[in-house]
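A single protein chain has been omitted; all remaining protein chains appear in their positions.
And now, chain A:
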Amino acid sequence: MTVKQRREADRGQPLITCRNLWKIYGPDPAGLLKAHGGKPAAQAIRDSGHVAAVNDASIDISEGEILVVMGLSGSGKSTLMRCLCRLVEPTSGTLRVDGQDLLAMDERQLIEIRRSKMGMVFQNFALLPTRTVLDNVAFPLEMRGQRTAERHERAREMIRLVGLEGREQYFPRELSGGQQQRVGIARSLAIEPDLWFLDEPFSALDPLIRREMQDEFLRLQAMLGKTIVFITHDFDEALRLADRIAIMYEGEVVQIDTPDKIVLQPATDYVAKFTREIPKARVVHVRSLAEPLDGEVPDGPALQGDATIASVARTIVQAGRPYLPVLDETGQPTRRLDCGRALALLFGEEEAA
């Protein structure tokens, strides 16, 4: 079993639960909400000169899950993340993190939970320019008052983890963008957070470095198994990293689903527009297309359920059969794949769903 499968298997309680979360900017956000019974229509918000950066978001994020929030700039994804860690104060709604009511916390409690449970990585790295790499990584530990020797030891460990050993005494401006973001990642992991927020962490990097950092991220996550909220505007990145994707449009979460479902069953035209250019066969897994057996197991080579259609394309074509058997987690051929549908997906014909 891969780490991902294991995580999916024992995914338990949601770590973050938010219900009807609103963040409205404008002259009188609270008044607006009150006047419309907590659910103002888009037209009413606009007419009164307000902007809803987060519009009635209700999300559960399970332990060990990677939720990628995806949307164009100005869609509210950054604000949503900042509401989830209360860097931005939500206008209304409920938000529970690990069973605690985050919105009821005072400043002291908030500082306490950030010191023990949360880490964040920023788009432009946000390193402190006057501190060395070592002191940047040790910064959150210093804030909670850990002794120098102890925090440096932990920081060195983190720097090793992100592959920057030897650069401990460098200053941020002496590092490349990719290296700086590695420092940002090490800093966010220093306190061993349960919750890891990443705000477009790789958007400021070159495409090649970005790819490398995504691999690095997956490697770390395979080791650490954090609960992750990851923001990006890059759909490929989202497909690559996500357990689930939340797509935002003008403050609203329009669909929140697995990559397969987003591609196969886009909830709105807006989501469909995103998926149109995507080579779907590389996203969709065999099990997402599999259907129940019609009596008997079809002949031909059996396919793994967690393989992508693209990866089994050659097998399907060479077999030349209408149906092929699909193996479940226990290795039994309990379902079958309609090869016609698979090929339609492979050749980008729109009939897929």
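In this text, a residue touches a chain if its C-beta (ideal position, glycine included) is under 8 Å from a C-beta of that chain, and two chains touch if they have at least 3 such contacts; residues count from 1.
Quick note on the criterion: contacts and distances are computed from a predicted model.
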Task: Protein name (UniProt record) of the chain left out of view, among "Cytochrome c550", "ribonucleoside-diphosphate reductase", "L-proline glycine betaine ABC transport system permease protein ProW" or "NADH-quinone oxidoreductase subunit B" - done: "L-proline glycine betaine ABC transport system permease protein ProW"
Open item on the list: Touch as defined at the start, partner being the missing chain; which of A:H50, A:R114 or A:K226 qualifies?
Closed with: A:R114
Open item on the list: Just checking the interface: what residues of chain A touch the absent partner chain?
Closed with: 82, 85, 87, 111-112, 114-116, 118-120, 122-132, 139-140, 142-144, 169-171, 173-174, 187-188, 191, 197
